[in-house]
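Handing you a structure now.
All protein chains but one are shown in place.
Order as written gives the chain letters A and B; numbering starts at 1 within each chain.
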Amino acid sequence: MQEYLLLVLAAIFVNNIVLAQYLGNCPFIGTSKSLGVAGGMGAAVVFVATLSTAITWAVQEFLLIPAGLEYLQTIAFILVIASLVQFVEMFLKRMLPPLYRSLGIFLPLITTNCAVLGIALIVQRNEYDFFKAVIFAFASGLGFALALVVLSGIRERLDLVRVPRSLKGTPIALVMAGLMSLAFFAFKGMIS
Amino acid sequence: MIKMWKEFSKGLWKELPPFRLVLGLCPVLAVTKTADGGLGMGLAVVFVLTLSNLLVSLVRKIVPPKVRIACYIVIAASLVVAVELLMQAFAYTLYQKLGIFVSLIVVNCIILGRAEAFASKNPPHLSVADGLGMGLGFTLSLTFLGALREIFGYGTLFGVPVMGTSFKPFSFMIEAPGAFVCLGMLLGAMNYFTNLQRRRKGLAPRGNPAHECGSCGLCQGGK
Partner (left out) sequence: MREILKMVVVLSIICGLAGLSLASLKQFTAPYIVEQELTFVQGPAIASVFDDFDNDPVKDRKTFQLPETGEKVTVFPARRDGRLLGVAFETKGQGYGGDLGIMVGFNFQPEGVQGIGVTTMKETPGIGARVAKHGFTGQFRGHALTDLEFRSQGGDIDAVSGATVSSTAAMHSVKKALHIYTSLKGQFTEAFGTEAP
């Protein structure tokens, strides 16, 4: 039990997927302008990352390794993620329209979100078992959502203050992300 | 010929990725701890981007619009696997250094973004010029950022000491926080120079290039 708790805490705080592992920077900067959008994107990432890691784990274990095709990992994983995203989109549209209205517009963005593919690949590198893989993916997704929501909160405040003109927009957002990353840096060494 | 040069050279300054055309940020921070990491990553991107632009442009007329994104993904992913294999075979230390970021080239929006925004609408020779230009611009940016971080963070450039013996490494620069701040300040400096140039020409200052996730053009394209 303790082991899983440590895995979750490490994935959210110590090795935060955006702030320490540099994954998913594009959507991190791109969708952090308002709190609402950031929340939606964060939730969509948690959902898709968990689901896609479960499927890619099975694909690797039961398809690629038995067939000796590990070198096709990248291509197999991205195809799984792309078709999963399409499928989830269709499913939500039919079955859960309210959820689709809040998450739907973020789904196409997720195919090219490197956090999702990155999580699936890290799981393979660390050779987690199925249960650990899913927990790790869920926690990493949460870490992404946390960072995104916090940054969007900061950026909403930033709109109200005077920022040097050249730094407006993306540059100051990156500097803020740097300060957040510095704050998260304090978690380093807590769980080693 | 002139047109090819135009498509090639726009990637080197006017639409220099990832600074002017804010595309593909993910690998930018991770692989630029050192200048050679940035250079290696950049060259891998040049390879994938040029060939994917060429192939996408060749098949642009036979691919049905509904499955074109799927086709682009297959093409890009195959090229990335090819890079992985070649890198393992001939540049193993670089492969170890870049880690999963080699695989992640496939989701770098610069690849799919250029396929969708340029190669799917232009003939092969222009697409290759565009891919080469954008790729080399990306390489230059990455190498520059890597050099900056390496000089201050390790006191070396391409592994050669340059800062003298009394230099104490500023390790903030090579850690994650330094990466974000460094890139932010660099983008700010870029904006400053753009507006300085415009003011000299007597033009009104321009707003900063926005970084929207959709700026790769893929998302609207996928719909």
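Methods note: a residue touches a chain if its C-beta (ideal position, glycine included) is under 8 Å from a C-beta of that chain, and two chains touch if they have at least 3 such contacts.
Keep in mind the model is a prediction, meaning the values are calculated, not measured.
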Next item on the list: Go through chain B and note every residue touching the omitted chain.
Entry: 59, 62-64, 66-67, 70-71, 74-75, 77-78, 81-82, 85-86, 88-90, 92-93, 96
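Here, only the chains that are shown with their structure count from here on.
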Check: In whole angstrom, how far does the Cα centroid of chain A sit from the Cα centroid of chain B?
Finding: 21
Item checked: Parts of chain A lying in touch with chain B, wherever the complex brings them together -> 19-27, 29-31, 71-75, 78-79, 82, 108-109, 111-114, 117-118, 121-122, 125, 164-175, 177-179, 181-182, 185
Margin query: Quick check: in the complex, which residue numbers of chain B touch chain A?
Written below: 22, 24-30, 69-70, 73-74, 77-78, 80-81, 84-85, 99-100, 103-104, 106-109, 112, 175-185, 187-189, 191-192, 195, 205, 207-216, 218-219, 222-223
